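Working notes, structure below.
Removed from the display is one protein chain of the complex; every other protein chain stays in position.
Here is subunit A:
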Amino acid sequence: MPAYTVDTVTDLVQPHQVHRDVYTDPDVYRLEMKHLFRNTWVFVGHDSQTPNKGDYFTTQLGDQPIIQVRHSNGEIHVLYNRCPHKGTKIAIDRQGNTGKFFRCPYHAWSFKTDGCRLAIPLKKGYEGTGLEQTENGKGMKAVGAVKNYRGFIFARLAEEGISFEDYFGDSLSSLDNMVDRSPAGRLEVAGPPLRYMHQCNWKMLVENQTDTCHPMVAHESSAGTAVKIFEDMDWPEDKPKPMAMEIIAPFMSPYEFFENMGIRTWPNGHGHTGVHHSIHSDYSTIPGYFEQMVEAYGEEKAKQILGENRHNTVYFPNIMIKGPIQQLRNFIPLGPDKTLVESYIYRLVDAPDQLLARTAMYNRLINAPTSMVGHDDLEMYERAQEGLAADGLEWVNIQRLYQEGEDLDHEAVENGTTERQMRNQFHAWAKFMSPQPTTETAEVQQ
(Lines give C-alpha, C1' and ligand atoms only; values in the text may rest on other atoms or scores of the structure.)
Protein backbone atom coordinates (compact mmCIF):
# COMPACT_ATOMS: atom_id res chain seq x y z
CA MET A 1 0.00 0.00 0.00
CA PRO A 2 1.41 3.44 -0.87
CA ALA A 3 2.29 5.70 2.04
CA TYR A 4 -0.47 8.05 3.14
CA THR A 5 -0.26 11.75 2.37
CA VAL A 6 -2.18 14.71 3.80
CA ASP A 7 -4.54 14.36 0.86
CA THR A 8 -5.28 10.66 1.19
CA VAL A 9 -5.17 10.24 4.95
CA THR A 10 -8.60 11.76 5.48
CA ASP A 11 -10.12 8.93 3.42
CA LEU A 12 -9.61 6.85 6.56
CA VAL A 13 -12.44 8.69 8.30
CA GLN A 14 -16.08 8.18 7.39
CA PRO A 15 -19.02 9.55 9.38
CA HIS A 16 -19.79 6.22 11.07
CA GLN A 17 -16.48 4.37 10.93
CA VAL A 18 -12.73 4.85 10.81
CA HIS A 19 -10.13 2.71 9.14
CA ARG A 20 -7.88 0.81 11.55
CA ASP A 21 -4.80 2.42 10.02
CA VAL A 22 -5.54 5.59 12.02
CA TYR A 23 -4.47 3.58 15.08
CA THR A 24 -1.70 1.46 13.65
CA ASP A 25 -0.01 2.97 10.62
CA PRO A 26 3.38 4.70 11.13
CA ASP A 27 2.75 7.09 8.22
CA VAL A 28 -0.55 8.20 9.65
CA TYR A 29 1.17 8.75 12.98
CA ARG A 30 3.89 10.80 11.30
CA LEU A 31 1.26 12.93 9.57
CA GLU A 32 -0.51 13.50 12.89
CA MET A 33 2.69 14.75 14.43
CA LYS A 34 3.49 16.99 11.47
CA HIS A 35 0.02 18.42 10.94
CA LEU A 36 -2.61 17.64 13.56
CA PHE A 37 -0.40 18.51 16.53
CA ARG A 38 0.89 21.58 14.70
CA ASN A 39 -2.44 23.07 13.69
CA THR A 40 -4.36 22.52 16.93
CA TRP A 41 -4.01 24.12 20.36
CA VAL A 42 -2.23 21.59 22.56
CA PHE A 43 -1.93 21.60 26.35
CA VAL A 44 1.54 22.42 27.67
CA GLY A 45 1.32 22.72 31.45
CA HIS A 46 -0.06 24.75 34.32
CA ASP A 47 1.48 28.09 35.22
CA SER A 48 1.89 27.00 38.86
CA GLN A 49 4.43 24.47 37.61
CA THR A 50 6.68 27.45 36.88
CA PRO A 51 5.72 30.00 39.55
CA ASN A 52 8.94 32.05 39.69
CA LYS A 53 11.01 33.86 37.12
CA GLY A 54 13.41 31.44 35.46
CA ASP A 55 11.34 28.39 36.46
CA TYR A 56 10.99 25.96 33.62
CA PHE A 57 9.34 22.66 32.95
CA THR A 58 10.02 20.30 30.03
CA THR A 59 7.39 18.38 28.13
CA GLN A 60 6.29 17.31 24.66
CA LEU A 61 3.72 18.66 22.23
CA GLY A 62 3.12 15.76 19.90
CA ASP A 63 6.67 14.57 19.28
CA GLN A 64 8.21 18.01 19.79
CA PRO A 65 10.53 18.62 22.76
CA ILE A 66 9.26 21.73 24.54
CA ILE A 67 10.15 24.02 27.44
CA GLN A 68 7.61 26.06 29.37
CA VAL A 69 9.47 28.88 31.12
CA ARG A 70 8.60 31.98 33.14
CA HIS A 71 10.37 34.96 31.61
CA SER A 72 11.81 37.89 33.57
CA ASN A 73 8.65 39.93 32.89
CA GLY A 74 6.54 37.24 34.58
CA GLU A 75 5.03 35.88 31.38
CA ILE A 76 5.09 32.26 30.33
CA HIS A 77 7.01 31.44 27.16
CA VAL A 78 6.92 28.17 25.30
CA LEU A 79 10.10 27.31 23.40
CA TYR A 80 11.41 24.34 21.50
CA ASN A 81 13.86 22.49 23.73
CA ARG A 82 16.64 22.59 21.17
CA CYS A 83 19.82 24.56 20.96
CA PRO A 84 19.98 26.55 17.69
CA HIS A 85 23.65 25.59 17.38
CA LYS A 86 23.81 21.80 17.09
CA GLY A 87 20.46 20.70 18.43
CA THR A 88 21.35 19.72 22.00
CA LYS A 89 18.39 19.79 24.34
CA ILE A 90 18.83 22.87 26.49
CA ALA A 91 17.10 21.33 29.53
CA ILE A 92 17.10 17.63 30.24
CA ASP A 93 15.53 17.52 33.70
CA ARG A 94 11.76 17.65 34.12
CA GLN A 95 11.80 20.98 35.92
CA GLY A 96 14.12 23.52 37.48
CA ASN A 97 15.16 27.15 37.63
CA THR A 98 17.56 28.51 35.05
CA GLY A 99 17.97 31.99 36.56
CA LYS A 100 18.04 34.85 34.07
CA PHE A 101 19.12 32.82 31.06
CA PHE A 102 19.50 29.35 29.55
CA ARG A 103 23.03 28.21 28.86
CA CYS A 104 23.55 25.32 26.48
CA PRO A 105 25.67 22.64 28.15
CA TYR A 106 27.54 21.83 24.91
CA HIS A 107 29.27 25.07 23.74
CA ALA A 108 27.75 27.60 26.14
CA TRP A 109 25.62 29.61 23.77
CA SER A 110 23.20 31.43 26.06
CA PHE A 111 19.65 32.67 25.64
CA LYS A 112 17.26 34.89 27.53
CA THR A 113 14.22 33.16 28.96
CA ASP A 114 12.16 34.38 26.01
CA GLY A 115 14.55 32.48 23.73
CA CYS A 116 16.47 35.48 22.32
CA ARG A 117 20.18 34.89 21.90
CA LEU A 118 22.22 36.44 24.68
CA ALA A 119 25.87 35.50 24.06
CA ILE A 120 28.23 33.14 22.26
CA PRO A 121 31.73 32.40 23.58
CA LEU A 122 34.59 33.48 21.30
CA LYS A 123 32.12 35.51 19.32
CA LYS A 124 34.69 36.88 16.92
CA GLY A 125 34.75 33.50 15.23
CA TYR A 126 31.37 34.36 13.74
CA GLU A 127 32.24 37.89 12.59
CA GLY A 128 31.45 38.30 8.94
CA THR A 129 30.11 34.76 8.64
CA GLY A 130 26.49 35.83 8.31
CA LEU A 131 25.31 34.00 11.45
CA GLU A 132 23.24 37.05 12.38
CA GLN A 133 21.14 36.58 9.27
CA THR A 134 20.30 32.94 9.92
CA GLU A 135 17.35 31.61 11.85
CA ASN A 136 19.80 29.80 14.14
CA GLY A 137 21.57 33.05 14.98
CA LYS A 138 18.46 34.53 16.56
CA GLY A 139 18.18 32.12 19.46
CA MET A 140 15.88 29.39 20.70
CA LYS A 141 12.79 29.01 18.60
CA ALA A 142 9.42 29.81 20.10
CA VAL A 143 6.21 27.96 19.22
CA GLY A 144 3.69 29.66 16.94
CA ALA A 145 1.32 30.96 19.61
CA VAL A 146 0.81 30.66 23.35
CA LYS A 147 -2.24 31.24 25.53
CA ASN A 148 -2.42 31.25 29.30
CA TYR A 149 -6.09 30.55 30.00
CA ARG A 150 -6.78 30.93 33.72
CA GLY A 151 -3.47 29.27 34.52
CA PHE A 152 -3.61 26.55 31.86
CA ILE A 153 -0.98 26.99 29.16
CA PHE A 154 -1.83 25.97 25.61
CA ALA A 155 0.29 26.38 22.50
CA ARG A 156 -0.18 26.17 18.76
CA LEU A 157 3.03 25.09 17.03
CA ALA A 158 2.01 26.52 13.65
CA GLU A 159 2.84 30.20 13.15
CA GLU A 160 -0.55 30.80 11.60
CA GLY A 161 -3.89 29.20 12.18
CA ILE A 162 -7.07 29.23 14.16
CA SER A 163 -7.19 31.50 17.22
CA PHE A 164 -7.42 30.08 20.73
CA GLU A 165 -10.92 31.49 21.21
CA ASP A 166 -12.25 30.11 17.94
CA TYR A 167 -10.62 26.77 18.51
CA PHE A 168 -12.11 26.16 21.97
CA GLY A 169 -15.24 28.34 21.87
CA ASP A 170 -17.83 27.46 24.50
CA SER A 171 -15.95 24.34 25.57
CA LEU A 172 -13.93 26.62 27.85
CA SER A 173 -16.93 26.50 30.20
CA SER A 174 -15.56 23.22 31.59
CA LEU A 175 -12.17 24.74 32.39
CA ASP A 176 -13.96 27.75 33.87
CA ASN A 177 -16.00 25.53 36.13
CA MET A 178 -12.90 23.71 37.33
CA VAL A 179 -11.13 26.96 38.22
CA ASP A 180 -14.24 28.66 39.62
CA ARG A 181 -14.48 25.89 42.20
CA SER A 182 -11.64 27.62 44.01
CA PRO A 183 -12.99 30.45 46.17
CA ALA A 184 -9.93 32.40 44.95
CA GLY A 185 -10.53 31.44 41.31
CA ARG A 186 -7.11 29.84 41.15
CA LEU A 187 -5.62 26.34 40.97
CA GLU A 188 -2.18 25.09 41.92
CA VAL A 189 -0.60 21.87 40.75
CA ALA A 190 -0.33 19.32 43.58
CA GLY A 191 2.75 17.13 43.28
CA PRO A 192 4.08 15.21 40.31
CA PRO A 193 1.74 13.49 37.85
CA LEU A 194 1.12 9.77 37.71
CA ARG A 195 2.95 8.45 34.65
CA TYR A 196 1.37 5.42 33.03
CA MET A 197 2.70 3.82 29.85
CA HIS A 198 0.23 2.34 27.38
CA GLN A 199 1.13 0.11 24.44
CA CYS A 200 -1.66 1.49 22.31
CA ASN A 201 -2.52 4.43 20.10
CA TRP A 202 -3.21 7.74 21.85
CA LYS A 203 -6.64 8.11 20.27
CA MET A 204 -7.96 4.98 21.98
CA LEU A 205 -7.42 6.72 25.30
CA VAL A 206 -9.08 9.93 24.18
CA GLU A 207 -12.09 8.02 22.84
CA ASN A 208 -12.41 6.08 26.07
CA GLN A 209 -13.01 9.33 27.98
CA THR A 210 -16.54 9.56 26.60
CA ASP A 211 -17.12 5.82 26.22
CA THR A 212 -20.01 5.36 28.62
CA CYS A 213 -20.84 1.80 27.61
CA HIS A 214 -17.67 0.26 29.03
CA PRO A 215 -17.55 1.02 32.79
CA MET A 216 -20.14 -1.53 33.92
CA VAL A 217 -18.50 -4.16 31.71
CA ALA A 218 -14.74 -3.61 31.78
CA HIS A 219 -14.74 -2.42 35.40
CA GLU A 220 -16.98 -5.13 36.77
CA SER A 221 -13.84 -6.79 38.15
CA SER A 222 -12.85 -3.79 40.26
CA ALA A 223 -15.97 -1.69 40.86
CA GLY A 224 -18.30 -4.71 40.87
CA THR A 225 -16.12 -6.55 43.38
CA ALA A 226 -15.95 -3.41 45.54
CA VAL A 227 -19.73 -3.19 45.66
CA LYS A 228 -19.98 -6.89 46.55
CA ILE A 229 -17.43 -6.69 49.37
CA PHE A 230 -19.10 -3.59 50.71
CA GLU A 231 -22.48 -5.33 50.80
CA ASP A 232 -20.91 -8.16 52.81
CA MET A 233 -19.60 -5.68 55.35
CA ASP A 234 -22.98 -4.73 56.90
CA TRP A 235 -22.09 -1.07 56.87
CA PRO A 236 -24.56 0.94 59.01
CA GLU A 237 -27.00 2.93 56.80
CA ASP A 238 -26.40 6.20 58.61
CA LYS A 239 -22.59 6.00 58.60
CA PRO A 240 -20.99 7.83 55.66
CA LYS A 241 -19.57 5.44 53.08
CA PRO A 242 -15.79 5.17 52.89
CA MET A 243 -14.39 7.69 50.41
CA ALA A 244 -13.00 4.88 48.26
CA MET A 245 -16.50 3.46 47.81
CA GLU A 246 -17.90 6.85 46.87
CA ILE A 247 -15.30 6.97 44.14
CA ILE A 248 -15.41 3.42 42.81
CA ALA A 249 -19.05 2.34 43.18
CA PRO A 250 -20.52 4.75 40.56
CA PHE A 251 -18.49 2.94 37.88
CA MET A 252 -21.04 0.12 38.25
CA SER A 253 -24.00 2.39 37.56
CA PRO A 254 -26.49 0.85 35.09
CA TYR A 255 -26.79 1.84 31.41
CA GLU A 256 -29.74 4.03 32.25
CA PHE A 257 -27.58 6.23 34.47
CA PHE A 258 -25.15 6.82 31.63
CA GLU A 259 -27.90 7.31 29.04
CA ASN A 260 -29.49 9.99 31.17
CA MET A 261 -26.25 11.79 32.06
CA GLY A 262 -26.03 13.15 28.52
CA ILE A 263 -23.14 14.04 26.22
CA ARG A 264 -22.46 17.49 24.83
CA THR A 265 -20.22 18.09 21.85
CA TRP A 266 -18.69 21.34 20.65
CA PRO A 267 -17.09 22.12 17.29
CA ASN A 268 -13.40 21.26 16.73
CA GLY A 269 -13.52 17.93 18.51
CA HIS A 270 -14.29 18.98 22.09
CA GLY A 271 -17.02 17.44 24.17
CA HIS A 272 -18.02 16.13 27.56
CA THR A 273 -20.04 13.50 29.35
CA GLY A 274 -22.19 14.30 32.38
CA VAL A 275 -24.43 17.10 31.18
CA HIS A 276 -27.14 16.47 33.77
CA HIS A 277 -25.31 14.45 36.42
CA SER A 278 -22.25 12.24 36.60
CA ILE A 279 -20.28 9.75 38.64
CA HIS A 280 -19.00 12.78 40.60
CA SER A 281 -22.46 14.11 41.56
CA ASP A 282 -22.99 12.27 44.82
CA TYR A 283 -19.75 12.90 46.66
CA SER A 284 -20.31 13.90 50.27
CA THR A 285 -19.94 17.56 51.17
CA ILE A 286 -16.74 18.76 52.76
CA PRO A 287 -17.36 20.89 55.86
CA GLY A 288 -16.75 24.60 55.40
CA TYR A 289 -16.31 24.53 51.63
CA PHE A 290 -19.78 25.70 50.59
CA GLU A 291 -19.58 28.60 53.06
CA GLN A 292 -16.24 29.68 51.55
CA MET A 293 -17.76 29.53 48.08
CA VAL A 294 -20.79 31.59 49.14
CA GLU A 295 -18.48 34.15 50.66
CA ALA A 296 -16.47 34.38 47.45
CA TYR A 297 -19.27 34.31 44.87
CA GLY A 298 -22.60 34.83 46.63
CA GLU A 299 -25.04 32.01 47.16
CA GLU A 300 -26.61 31.87 43.73
CA LYS A 301 -23.36 31.77 41.80
CA ALA A 302 -21.81 29.33 44.30
CA LYS A 303 -24.73 26.95 43.83
CA GLN A 304 -24.48 27.27 40.10
CA ILE A 305 -20.75 26.47 40.09
CA LEU A 306 -21.11 23.49 42.39
CA GLY A 307 -24.27 22.27 40.65
CA GLU A 308 -22.31 21.60 37.49
CA ASN A 309 -20.95 18.04 37.69
CA ARG A 310 -19.47 17.37 34.30
CA HIS A 311 -17.79 14.02 34.13
CA ASN A 312 -15.01 14.00 31.48
CA THR A 313 -14.34 16.94 29.19
CA VAL A 314 -12.16 16.14 26.20
CA TYR A 315 -10.15 19.01 24.78
CA PHE A 316 -9.15 17.82 21.37
CA PRO A 317 -6.65 16.52 20.51
CA ASN A 318 -5.23 14.97 23.64
CA ILE A 319 -6.29 16.03 27.11
CA MET A 320 -9.22 15.33 29.40
CA ILE A 321 -10.21 17.29 32.48
CA LYS A 322 -12.55 16.50 35.34
CA GLY A 323 -13.87 19.84 36.59
CA PRO A 324 -15.54 18.58 39.78
CA ILE A 325 -12.31 17.01 41.06
CA GLN A 326 -9.62 19.19 39.42
CA GLN A 327 -7.87 16.49 37.48
CA LEU A 328 -6.21 16.68 34.07
CA ARG A 329 -4.96 13.75 32.02
CA ASN A 330 -2.53 14.32 29.20
CA PHE A 331 -2.37 11.57 26.56
CA ILE A 332 1.08 12.07 25.10
CA PRO A 333 1.69 10.17 21.86
CA LEU A 334 5.06 8.40 21.68
CA GLY A 335 4.43 6.25 18.62
CA PRO A 336 1.53 4.70 16.70
CA ASP A 337 1.24 2.06 19.41
CA LYS A 338 2.69 3.84 22.43
CA THR A 339 1.17 6.51 24.66
CA LEU A 340 2.30 8.04 27.92
CA VAL A 341 -0.54 9.18 30.16
CA GLU A 342 0.30 11.83 32.72
CA SER A 343 -2.44 12.46 35.29
CA TYR A 344 -2.19 15.72 37.22
CA ILE A 345 -4.22 16.96 40.16
CA TYR A 346 -4.68 20.56 41.32
CA ARG A 347 -5.35 22.22 44.65
CA LEU A 348 -8.30 24.62 44.84
CA VAL A 349 -6.66 27.69 46.35
CA ASP A 350 -8.44 28.71 49.59
CA ALA A 351 -10.55 25.53 49.78
CA PRO A 352 -10.30 22.76 52.42
CA ASP A 353 -7.53 20.20 51.92
CA GLN A 354 -10.02 17.33 52.18
CA LEU A 355 -11.12 18.14 48.64
CA LEU A 356 -7.58 17.67 47.42
CA ALA A 357 -7.24 14.48 49.47
CA ARG A 358 -10.29 13.06 47.70
CA THR A 359 -8.87 14.06 44.33
CA ALA A 360 -5.51 12.45 45.15
CA MET A 361 -7.39 9.31 46.12
CA TYR A 362 -9.35 9.36 42.87
CA ASN A 363 -6.15 9.74 40.91
CA ARG A 364 -4.44 6.76 42.53
CA LEU A 365 -7.52 4.53 42.59
CA ILE A 366 -8.46 5.13 38.97
CA ASN A 367 -5.44 6.33 37.00
CA ALA A 368 -2.28 4.86 38.52
CA PRO A 369 -0.24 2.08 36.91
CA THR A 370 -1.02 0.30 40.19
CA SER A 371 -4.75 0.99 39.97
CA MET A 372 -7.23 -1.83 39.40
CA VAL A 373 -9.50 0.37 37.29
CA GLY A 374 -6.46 1.36 35.24
CA HIS A 375 -5.59 -2.32 34.76
CA ASP A 376 -9.10 -3.01 33.45
CA ASP A 377 -8.81 -0.22 30.87
CA LEU A 378 -5.25 -0.83 29.73
CA GLU A 379 -6.07 -4.49 29.11
CA MET A 380 -8.82 -3.39 26.70
CA TYR A 381 -6.65 -0.87 24.84
CA GLU A 382 -3.77 -3.28 24.38
CA ARG A 383 -6.07 -6.07 23.23
CA ALA A 384 -7.60 -3.65 20.73
CA GLN A 385 -4.19 -2.58 19.46
CA GLU A 386 -3.30 -6.23 18.86
CA GLY A 387 -6.73 -7.16 17.52
CA LEU A 388 -6.65 -4.41 14.90
CA ALA A 389 -3.95 -6.34 13.06
CA ALA A 390 -6.72 -8.69 11.89
CA ASP A 391 -7.30 -8.30 8.16
CA GLY A 392 -10.77 -9.79 8.29
CA LEU A 393 -12.33 -6.43 9.16
CA GLU A 394 -10.48 -3.20 8.50
CA TRP A 395 -12.94 -0.63 9.86
CA VAL A 396 -13.66 0.37 13.46
CA ASN A 397 -17.29 1.12 14.19
CA ILE A 398 -18.37 4.36 15.88
CA GLN A 399 -22.02 4.24 14.90
CA ARG A 400 -23.94 4.18 18.18
CA LEU A 401 -26.84 6.66 17.94
CA TYR A 402 -25.56 7.94 14.61
CA GLN A 403 -27.99 9.69 12.32
CA GLU A 404 -27.43 10.39 8.68
CA GLY A 405 -26.42 14.00 8.05
CA GLU A 406 -25.14 14.56 11.61
CA ASP A 407 -23.84 18.12 11.98
CA LEU A 408 -20.72 18.13 14.12
CA ASP A 409 -19.93 21.79 13.53
CA HIS A 410 -22.64 22.78 15.97
CA GLU A 411 -22.96 22.22 19.69
CA ALA A 412 -25.45 19.53 20.65
CA VAL A 413 -26.57 17.59 23.71
CA GLU A 414 -27.54 13.98 23.21
CA ASN A 415 -28.19 10.69 24.96
CA GLY A 416 -25.18 9.89 27.17
CA THR A 417 -24.35 6.65 25.40
CA THR A 418 -23.94 8.14 21.95
CA GLU A 419 -20.61 7.79 20.18
CA ARG A 420 -21.12 11.24 18.74
CA GLN A 421 -18.13 12.67 20.62
CA MET A 422 -15.86 10.02 19.06
CA ARG A 423 -17.22 10.97 15.63
CA ASN A 424 -16.71 14.60 16.58
CA GLN A 425 -13.04 13.89 17.34
CA PHE A 426 -12.48 12.23 14.00
CA HIS A 427 -14.30 15.02 12.22
CA ALA A 428 -11.86 17.48 13.82
CA TRP A 429 -8.98 15.09 13.14
CA ALA A 430 -9.70 15.20 9.42
CA LYS A 431 -10.11 18.98 9.54
CA PHE A 432 -6.84 19.75 11.33
CA MET A 433 -4.74 17.35 9.30
CA SER A 434 -4.39 20.30 6.95
CA PRO A 435 -3.58 23.89 7.94
CA GLN A 436 -6.49 26.07 9.00
CA PRO A 437 -6.88 29.66 7.87
CA THR A 438 -5.99 32.19 10.55
CA THR A 439 -9.03 33.61 12.21
CA GLU A 440 -8.53 37.18 11.08
CA THR A 441 -8.09 36.25 7.44
CA ALA A 442 -10.53 33.35 7.42
CA GLU A 443 -13.17 35.24 5.48
CA VAL A 444 -10.78 36.29 2.78
CA GLN A 445 -9.24 32.88 2.26
CA GLN A 446 -12.51 30.96 2.01
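Note that in this section a residue touches a chain if its C-beta (ideal position, glycine included) is under 8 Å from a C-beta of that chain, and two chains touch if they have at least 3 such contacts; residues count from 1.
Everything below uses one rule, namely that contacts and distances are computed from a predicted model.
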| item | value |
| --- | --- |
| Among "Sarcosine oxidase subunit delta", "ABC transporter substrate-binding protein", "Phenylpropionate dioxygenase" or "Dissimilatory sulfite reductase alpha subunit", UniProt-listed name of the chain not shown | "Phenylpropionate dioxygenase" |
| Residue touching the undisplayed chain, where the options are A:Leu194, A:Met252, A:Val275 or A:Leu306 | A:Leu194 |
| Per the touch definition above, residue among A:Asn136, A:Ser221 or A:Ser281 touching the missing chain | A:Ser221 |
| Residue of A:His16, A:Lys53, A:His71 or A:His375 touching the missing chain in the full complex | A:His375 |
| Residue among A:Asn330, A:Asn363, A:Thr417 or A:Gln436 touching the omitted chain | A:Asn363 |
| Missing-partner contacts on subunit A, residue numbers | 190-199, 218, 220-222, 224-226, 229-230, 233, 242, 244-245, 340, 343, 345, 347, 353, 356-357, 360-361, 363-365, 368-370, 372, 374-376, 378-380 |
